[in-house]
Every structure is written in C-alpha cells, then in structure tokens.
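One structure below.
Omission of a single protein chain aside, the complex is shown with its protein chains in their original locations.
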Amino acid sequence: MELKTVGKSEQRNDAYAKVSGKAKYTRDFQTKDMLHAKILRSKIAHGYVTSYDISKAVALDGVVKVILPKDVSRKKFPTAGHPHSLDPHHQDIEDRQLLTDKIRFYGDEIGAVIAVDELTANKALKLIDVEYEVLPFVLDAEQAMKNGAQQIQDFEHNILAHSHIKHGDIENDKSFELCDHVFEDVFEISPVQHVHIESIVAYGYIDYEDKLTVVSSTQIPHIARRIVANLFEMPYSKVRVIKPFIGGGFGNKQDIIIEPLVAMLTREVNGRAVCLELSREEVFYGTRTRHGIKMYLKTGVDSSGKILAKSLKAIGDNGAYASHGHSIVAKCGTNFSRTYPAKLSMEFDGYTIHTNKATAGAMRGYGIPQITFAVESHLDDIADKIGMDPIKFKILNSIKKGYTDPIANLTILSYGLDDCIKKAKKYIDWDKKREEYKNQTGTLRRGVGFAQFSYATAVWPFAMELAGARITLSQDATCVLTVGATEIGQGSDTVLSQIAAETIGIPYNSVSIKRTTDTDSSPYDPGAYASRQTYVAGSAVKETAKAIKKKVLKRAGKKFEVKAKTLDLVDAKIVEKKSKTVLCDLKDLTVESFYDKEGASTITAEKSVNVKSNALAFGVCVTEVEVDIMTGKLKIIKICNVHDSGKIINPLLATGQVEGGMSMSLGFALSETMLYNQKTGEMLNDNLLDYKIGTTLDTPHFDSDFVQPYEKTGPYGNKALGEPPAVPPAPAIRNAIAHATGTRVNKTPMNPQSLFDAFKKDGLI
Amino acid sequence: MNKDINIKVNGEQYTLSVDIRKSLLDVIRYDLGLTGTKEGCSVGECGACAVIIDGQTFDSCVYLAVWADGKAVRTVESLQVDGKFSNMQKSFIENGAVQCGICTPGFLMSATEMEESGESFTKDDIKRALSGHLCRCTGYTKIVEATEKGLKHSCSCDNN
Partner (left out) sequence: MFDIKGYYEASSIEDAVKHLSENENTKIIAGGTDVLIKVREGKLAGISLLGISRAGLDTVTIDDDGTIHIGSACSFTKVEKNEIIKKNIPYLGEAVGTIGGPQVRNVATLGGNVCNGATSADSASTLFCLNAKLKIESVRETKIVEIKDFYLGPSWTILKEDELLTDIIIEKQNYDGYRGKYQKFAQRNAMDIATIGCAVMAKTVNGVFEDVKIACGVAAPTPVRCFEAEEFIKGKAANLENITAAAELTLGNTKARDSWRGSKAFREHLVVELAKRGMAQLSGLELE
C-alpha cells in the first residue's frame, strides 16, 4: 500500500517556532518575582566540610537565603533516567542528596544561595568560608580498585558493580590454545561530554493551588516527577514537571541533576519562583560525562581467519556518583557477546568503578561507541597481521540474518549490513584505495578505514518499554496528538505526527502535536533515550491512531448502514473499499461527533503500549583521511555512514541526525577529552575554548546513505537511528590513520599531540 | 550605576536607563523581553547570542549594553516581516538546518549579515563566516547548505 506521509521528508513541525525566535526554552520564561540560585561547590576532590561561615553571604544586599545540607532533607535519591523497576535487584542506586557535606569530586554540591539575580548569588558564594577535612582522592579507575585506595561510596574497592558473561562449553583459556593466532590489545577511551548548547537549567515554583511545579530542560519529565515526589514524600498529583523546548540533551538530560534541588529551593522561599541555570563550566565539571573505559581485548583466530575465542575485560570509570550505574558497561558486555560470535568460547568481565571525578552517566551510544572503537580497531589490526582485507575479515565473522542473540534471546529479522558494506565500499573505492595507499613516503599520507556496528533499539528485554499516546479528533477533522515522548531536537514530534497521520488516514498537516511535555496531561512515557521513541512511542501512536480510525469507521458504518470493515479512511475521506467511491468527508463525521444531538460522542483514543520486542540496527562508516605526519593534523577527505535502521520515516530529518552523530564521533575521535589537575582533582578544560568541539572549519562535509530492510516489529518497519550515527566514524578514522601511516593508536582522542607522540614512538618522525 | 542609552532595536527606538553592568544580551532578553537570542556560554565562544549591530554580527553576551548607545540592533525577531519569513529562515527550514534550534537564531544572524552584504561567498567563505557558531546537533553540513542556498535565493517553500 502506498504510504502518504511516512517515508517522506515532511517539514519539521517545530521549525516555525525555532527560526522565528518564538520557541521558548526554559530560561526564556521570566517572571517579575523570579529569584536566582547558585550552587556552592567544594574546592577539594574528596573529604568533608567541617565548618561553614555564611555570615557575610547572608548580610549581602540582595541575598534571600543561604542553604546548607543540614537545613534540608538528607534523604538519598537516584538520578538515573530509567523507568522504576519492581525488581529490587534491578533498581537504580540511591546515592544523591540535595546537598552534601561529604565531598566526592571537585565541585560537589555543598550549599546553595538564593538571591535576586545571578550576579548577587555568585558574589554571595565567594563570601562563604568553608573548612574541609581532606581525604586522598583517586582519578584513575584501576588505581581506585587497588587495595588501599580511599573508598568513595559504599562499595569495597570502589567496585560499583561487576558482571560476567560466558559462552561456550570449552573453558576460555583452553579455547585460546586451539587457535592458530592469538592477539591482545589494550584500549583506553577518554571520557567526553555532551556539550548541548543549551545549559542545564530549571526553575521551580508552587502554583496557585499548591502544586509544586518544575519547568526543566529535561529529556525525562515523568521520571523527574517520580524522583521529586518520592524525595519530598508528596503525592504525584501535587507535583508537576514541564518540559518546554529544549536545546539538546544527548543523555546529559537523561538524569535528574537539578530538578530536586530546584524543587527544594522554591519550597525554601514559600513557592516563589527560583531559577537555577548552570554555567557552562559547571556543566563541564559538575553534571555527567560519557564513561571513559579501559578495555583489555584478546582474540584468537584459526588459519582461515575465523574467530574461535575471545575475551574482554572492561573497566568503566563511573566518577563520583552512581547515576546510570553499571548499565553502560553491561551494555558493552551484551554487545560483545553478540557481535562477532566466537566459535568456541567467549568471556566478558565488566567493572564499573567509582573515582573522584565528574559522574559518568548516559551519553549518546551508551557504551557502544567505546566498545566499537576498541573492537573495530582490534579486529582491523588482526586482519592486517594475518594478511586479510579488514572488511572481508569482519564479514567472515559477523552475525547474519536469523542469528539469535544468546542473552536477549532475540532473532535478527531485518538485516541490511551486507548492503551497507557494499554501498560503503563503492563510495570510497575501497579496493583501489587500499592498494594505492600502500607504501607511502612523504609528509602527507592518505589512508582509508572502515568500521561497522550493531545497535539495539530501546531496552527490552533488559528493562521495560512503555509508552502512551492520546489523539482527539476535532470538529474539522484535524487532531491533537499528545505523547509523553520528548522532542529534544531529534525530530520525534515530527515523525510521531507522520505516524499518526499515516495510520488514521489524514494529511500530515492535520496533526497538531502538543508541544510541551507536561506530566499533568501527557501520557506516561519515560522519555528520550536508547533510540527508543520512534520504535516504542511510535507503536503507541500507531495503536492510538488505529483506535481512532476504528471509531471513525464504526461511526461511518452506522451512518451509511454498511459494515465498517468495508470502509476505509483515506486522505480524510470515507471511502468504500471495493468500489473506491467516496461516501463523505471525514469532517462530516467529526462535526456530528460533536453536535449530533442524538449520537454525538467525540472521537478520542488513548493507548499505553508495553513493547516486548527489540531489533538490531546496523551500520558502517568509511572514510579517507590525509595525515600530516609532521604536525599530527588530520584532514578528512571523505566520510560516509551507511545505516540499516529499517524504514526511514523522514529522510531529511534522518540525514540530519546522521550528520550530527558523525560530528559527535569526530570529536570523540580527534579532539574531545576531559583533563584533570592531578594534584587537586579539578577539571582543567572546563570551558568551550579548552574543550574542543569542532567548528565549521574543522568539520568535513558528511555523506550518508540508508539501506531499508523492513523490520516488522517496528510500527512502520523502523529501528534505532538516534544513537547509531555516533558509533562508527571514530574507529573508521583510527583505521584510516593506521592504513595511512602504519601507526595504530589505541587511545582517544587522537589529537595532534597524541599522534605526534605515536609517530615518534613508531619512528615515523 | 545606570546610564541612559538611545538604542534602536528591530526598528524601534528606545531610550533606556541601563545598569552599566549589563551585557546587551541581558537587556535584549530580560529588559526588552526578546528571548529569541540565546545564551550558551556567556564568554563569546558559541555564538548563540549573536545579534547584528549597525550591519555587523557581534556576540551580545560579551558586548556591554552601554556600547549600543546610538546604534541599531537587530535580533532574530526582526527577520520575519509582515508575517513572512526571510529568505534565510525559509532556507533553514527547507534544508533541514534546524534540529534543537538553540543555535539557530545566532546562525541566522550571521547568515543574514552575509546576505545583506551583497557580496558573493564561496563554500569556504561561508564556512569561515559561520565559524564563530557552535552546533552540536547538525554537524553543520545542512546549515552550510542552507546558507549557501539561501544566498542563491533558490527556495521553493511557500510562505508560512
């Protein structure tokens, strides 16, 4: 059946607001009596506050209140953006307090000031004298695990969690003995950050009927409500969280970082509005990061290149607090157990460790960029050593259609990886270039590199996938769609509107989606993460739309005295299926649904769907790079991602997502890192000058393509797309550098200093 | 300490008594209520706060309000005239250059300065002219394309 709007590059339905400047983000709401808060932060990395002197701060003109940990609830709460689990073994760690006098990282939140403006609040902070009892701190995860390292939270050896996966009947050690070649590598992936251009910001107030309200730039408003309500032991009906337009999140806003604090602050001033906006520096050192992960990889192959045995020990650096906890490293484990299955045996040991650094949490890709970098590089090296083309080697060992994941027990139904590879090879002229760039001399050297990945869609079966949607048909046959899924820039409002329109049988422009997510009125949905919304919320929208259509056709059947199943709703017209005769406009029915004295009943539907399926998305990246070996500077000549994310609902928006993800992966590969002062534990590069994301002059043109096998578990054949683009470019670039120079870098970022050191070590310069 | 300034904003003349400590961004957003201009970093590193002053683009977060005395300031709200989007606004929408939208107003001001200069720009010139703006969502490809196409006036979408 021909699709009317799904699959088309419909114009974003929030573009009008954004280009006109009318879109209101959290900080754009300013009330006359709004107060401003700033957080007092520790100047040590580990220890205790022994005393505060707030007398000068309190006396400063314009300061309304100074709040210390002893003044407020000490109850601990979790911050992770996960739906609550009823299984006590699966619940998020509750280790955050509103304010703390036990310090676990440089910049920990030890007090707060409310004042008439930010400048006054900042001045007050400087007037607070704090004395500390200093404890030793540790910045390296492996160091933190050692005997004698200072314990940071409640975990011995700072091991927040350890998980172990094993496949195969043979002992892993014995399997390696049966291999013709065994290879070992160590990879160190640096933590990086989201750098959403809109800061972390929220304001809170108590409204005219005593409802505690928080307006926040968050990806997860419903989860925010749960955590805030539980913390203050309030009924959920008396707590409201609103998400307006938000300026990017990428996972940093998939954590409840400041909402509880803001809720507390407004209560401290009897419900007057209090706004807290973190400075850019605070976002860098005091919110969440991607996990830095150290990986020990071991792989054994037979003489044909088939992987017989493999093992991975992964040590994830979680920083000071739990946030998402072990989920990221655990996801690395399930990915490792599934990709490139070893014929004989496989072993995974994953550790999540506390250190005295900024807390690591969710960031686009959730561990998969890190493990894919390591594995794709490791395998590229092996291919080189055994004299095999790296793509051929990976195809030989990849999973295929029909493969069943041993942990999730999911079978691959749609599979486009082979076609992705074909397209990519053609784009970069792989075989020719691999040959052409052998044995270069000279300062400028070129190389081509490849990487592939697989990525799960949403989180079932590891956690629950629930989503809700509500549709109301208006008198004129247009409708309002309300979802709990959050638009964070990725385009979900637009594609969900397309799904609604397609399923009901009305034009895309007839669907108006409720723009802000409001826990008072939006159906429950945990929010934007895990590339879940088009797949899960999309299913909720589809089911709701089907219900609407069913109600319409039932009404039409009654009106025309025919069986509803003989009718269809197409382009907002009731059509007799067989003859294709138009019986009436949808509008005729909707008017009656409102005003017919006898039979009026407005056409609305709401569904909550519990999705119990998953599907793997696949993809590749190929790139040609030019390396200046004398300066370590890299130029991307060409780069292309090819994605299998099933059916693409909106090609223009999808391409935009891919390009953005590629850009993020470029930064991850070449320039982004978090540096700490080893003597004090303070972050060194906590600003946009020293933390390097690319400008227009650093970013190449991104090419991309899609392969679209139909995934029947997706509402319209679709699979994960939000995160996958951020996965393959980094290892593809690393492998291209290896091809160009022979130097194989196992650390990120591969910035000029790093490449200079590597080239010197390899004797290239 | 306050200072009186005469400032034209989006075509309207104002006489304001401004706190000398304020940035132009503070005045635009909180005194005049024009929240289309955004604050991303407060130090002139990201370009989200860019406005046009007497025909040139500046980062308003590090531009003292008192410096705007006697000058004409334009923000993103000035681009839509009589309900019609400007060429650049249309091009940004049509070419997928908008995702979360927080950087969009800043980019639009630099793109508008280019358009109104009447000069011609190569793709490299465009990239250089936009190099004072950071975007994390788009990877810049579509923003550069939208600006290039906007400069060529090749836009087919209807007025909103």
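Descriptive notes on the structure:
Lettered A and B in written order, each chain numbered from 1.
Here is the rule we go by: contacts are C-beta pairs under 8 Å (C-beta built on N, C-alpha and C of every residue); 3 or more make two chains touch, one makes a residue touch a chain.
These numbers were taken from a predicted model, which means no experiment stands behind them.
Checked against the hidden chain, the listed residues A:K56, A:K76, A:K126 or A:K385 yield one contact partner: A:K126. The residue touching the chain not shown here, chosen from B:K38, B:K90 or B:H133, is B:H133.
Among A:G694, A:G714 or A:P729, only A:G694 touches the chain left out of the display. Think of the hidden chain as still there; on chain B it touches residues 1, 3, 19-23, 26, 42-45, 47, 50, 56-59, 62-64, 66-67, 69, 110, 128-129, 131-134.
Counting over the whole complex, chain A has residues 117-119, 122-123, 126, 442-443, 630-632, 671, 675, 684-685, 688-690, 692, 694-698, 751-753, 756-757, 760, 765 touching the chain that is not drawn.
The definition used in the following text is that only the chains that are shown with their structure count from here on.
Per the touch definition, chain A reaches chain B in the complex via residues 9, 11-12, 14-25, 27-28, 30, 119, 194-199, 245-248, 250, 279-280, 488-491, 652-653, 655-657, 659-664, 687-689, 693, 695-697, 699, 701-702.
Looking at the complex, you find that chain B touches chain A at residues 21, 29-30, 33-43, 45-46, 48, 75-77, 79-80, 85, 89, 92-94, 96, 98-105, 108, 127-128, 130-144, 157, 160.
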